[in-house]
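Since the structure comes first, as structure tokens, the remarks are kept for the end.
Of the protein chains in this complex, one is absent; all others appear in place.
Letters A and B name the chains as they come in the text, with residue numbers starting at 1 for each one.
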Amino acid sequence: MSTPIIFNTLHFDQPWTLENYLKVGGYKALRKVLAEKMLPEAIIAEVKASGLRGRGGAGFPTGLKWSFMPRNYQGDKYLVCNSDEGEPGTCKDRDILRYNPHMLIEGMAIAAYTMSVKTGYNYIHGEIFEAYERMEAACEEARKAGYLGQNILGSDFEFDLHNHLGYGAYVCGEETALLESIEGKKGQPRFKPPFPATFGLYGKPTTINNTETFASIPYIINNGGQQFADLGVPNSGGIKLFSVSGHVNNPGNFEVPMGTPFKTLLEMAGGVRGGNKLKAVIPGGSSMPVLPGEIMMDLNMDFDSIQKAGSYLGTGAIIVMDETTCMVKALERLSYFYFEESCGQCTPCREGTGWLYRIVHRIEHGEGRPEDLDLLLDLCNNIAGRTICALGDAAAWPVQGFLKHYRKEFEYHIEHKRCLV
Amino acid sequence: MLSDQIQANIERELKKYPADQRQSAVMAALRFVQDEKGWIAPEDMADIAAYIGMPQMAVFEVATFYHMYKLKPMGEYTLTVCTNLSCQLSGVNETLLHLKNKLGIGLGEITADGKFGLREGECMGACVDAPMFTINNKKLCGRLTGEKIDQILAELSAGGQGGKQ
Partner (left out) sequence: MINIEIDGKRIETENGTTVIEAAHKAGISIPHFCYHKKLSIAANCRMCLVQVEKAPKPLPACATPVTEGMKVFTASEQAVKAQKGVMEFLLVNHPLDCPICDQGGECMLQDMSVGYGGGASRYHEEKRTVLSKDIGPLVSAEEMSRCINCTRCVRFGAEIAGQMEMGQAFRGEHAEIMTFVSGTVNSELSGNMIDLCPVGALTSKPFRYKARSWELSRRRSISAHDSLGTSLAVQTKNNHVLRVLPIENEDINECWLSDKDRFAYEGLNSAERLTKPMIKQDGKWQEVEWQVALEYAANGLRHIANGAGAEQIGALATANSTLEELYLLQKLMRGIGSDNVDFRLRQSDFSADDKQQGTPWLGMPIADISRLDSVLIVGSFLRKDHPLLAARIRQAVKKGAQANIIHSVDDDLLMKVANKTIVAPDALVAALSQVAQALDAEKNGKAQTASAGAVAIAKSLSCGGCVAVLLGNFAQQHPQAAQLQALAQQIAALSNGKFGFIGEAANSVGGYLAHATPGTKGLNAASMLATPRKAYVLLNVEAELDTANPQQAIAAMQSADLVIAMSAYKHHATSYADVLLPIAPFTETSGTFVSTEGRVQSFKGAVKPLGEARPAWKVLRVLGNLLKISGFDQDTSEAVRDEALKGVDVAAKLSNTISAIDTNAVSAAGGLQRVSDVPIYATDAVVRRSAPLQATVDAATPQAWLHSEELKKLGVQVGATVKVSQGQGSVSIAAAADDKLPRGVVRVAAGHAATAALGAMFGTITVERA
């Protein structure tokens, strides 16, 4: 791996300080934007050229999203960073907040400049309080140094950023639930349309991006969109942070170019635990369909390759499972998660996630019935695509993925009332 | 009544939001109460509602929606253990067993001396550090081993902060 882009301060003792960030060229991009009075269209063009796609899971092209913000809107507009990372397996944003908060601030400031926004919020997952504190400190540091606030770097550009701490609700990662949460309400997703670009935070035009998405911006401005795009592969521009967890010897976050072979990443994570055989991999966070190890070993980590294999790159969170893993038990835990985290607003998700979980739970506990597996799949079809937000899909996909590749194991459980492994 | 400290903290949070959007500070307000009292009673919610100027029921909705709020006492030190998939794969069952044995309590329970409470949590967004727990929602302790847990518990019992990052 060449020089890291997002983790470029990790070699310092205190990677998170402004001082250290400046040492690696921090805030140069913002300076450039302000000094050259770059046109918003030009910035958006660079971001489009970079091929940057949202790192929050859906992979939406960032430049395009920015262009949706109404240009001549009179009144407040908002910029929101989604650091609510709570999708099992995903923990890359936490390291950005902990180790390079200023890169996020710089990225957001540039985005704010581009979309003429004066106020931003960074919504941080409740459990990583230390990262919240670090982010609060970094914002204060940036404010004092003139990177946030009024007349940023002597220009007439004004932008302030505030951190909002979540408190234990995965669904707040969904962008409209997140907005509700900032508004001091339950985190129940909104029906779209209207989309946040027209009706967002406090009913005002709002753009929401993932932490890693924003953190990728300074590099793109400094080096041009094309250079970022070239780091990756077609349709998956740039570098990406991959969280590798589960049955590996050296779990961790790795910054590699898009398109890096899974095999390479697995090696970086020290290989499968205890030299065991690789059984299965969830390639993009727990919501994405699981893929068998053999398939994964031939795949590259980019949007298209994973999609072709029947799953999604999602957040780039890789959960590795070795041969000792009981797939029923693994699915049981995931199904419990979606059941537990359903906001309760819409019927299919509120009623369906509990039903899914209870069936898988029964199977795991030796009380499965032969018709359960088809029932599970039918329920998944009745949940996915029928809900207000994608949590419904997120609950259905793992079930469908596990059954697609490991149906035999489930059947064995039902028939023998015990585990195959 | 909300203590002066809590009121000051809420005031600081309120500055983050537009003046006509005071409700945005409700999550933080609930957190401040919990940090001070260990849990949030209905009277506290009523106080917050009055202070912020929002319906009591809306405060209650928020307090019951987000799972890190404690609606009953959960010990001086609440340990919330993530049991989600990455943690499960990384041996959180043993971690839990160790904790249960050591503290003599199960999930959702408090030790007789009121010192420790054990809760199950969902994904904390730190999966590469599995298995893990948080202490009072403040400190996340990861890559737990039996030894490390013993050390943290000893430190907490002695009134310390409990484990380093």
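The criterion applied here is as follows: a contact is a pair of C-beta atoms (placed from the backbone, for glycine too) under 8 Å apart; a residue touches a chain by one contact, two chains touch by 3 or more.
Bear in mind the structure is a predicted one, so any value in this text is a computation, not a measurement.
Checked against the full complex, the candidates A:Gly154, A:Pro193, A:Gly274 or A:Pro370 give a single residue touching the omitted chain, namely A:Pro193. The hidden chain makes contact, of the residues A:Asn82, A:Thr387 or A:Gln400, with A:Thr387. Contact with the undisplayed chain is limited, among A:Asn122, A:Ser181 or A:Ser342, to A:Ser342. As for the chain not pictured, it touches chain A at residues 169, 186, 191, 193, 339-348, 350-355, 358-359, 362, 375, 381-382, 385-388. Residue-level contact of chain B with the missing chain is found at 42, 45-46, 55-61, 64-65.
Keep in mind that, in the parts below, only the chains that are shown with their structure count from here on.
Rounded to a whole number, the gap between the C-alpha centres of chain A and chain B is 24 angstrom. Residues 76, 84-91, 93-94, 121, 125-130, 162-170, 181-187, 202, 243-247, 251-253, 282, 286, 317, 319-321, 325, 329-330, 333-334, 337, 340-341, 343 of chain A touch chain B in their complex. By the touch criterion given at the top, residues 16-18, 21-28, 30-31, 52, 54, 58, 61-62, 65-69, 80, 82-86, 88-90, 121-130, 134, 137-140, 165 of chain B touch chain A in their complex.
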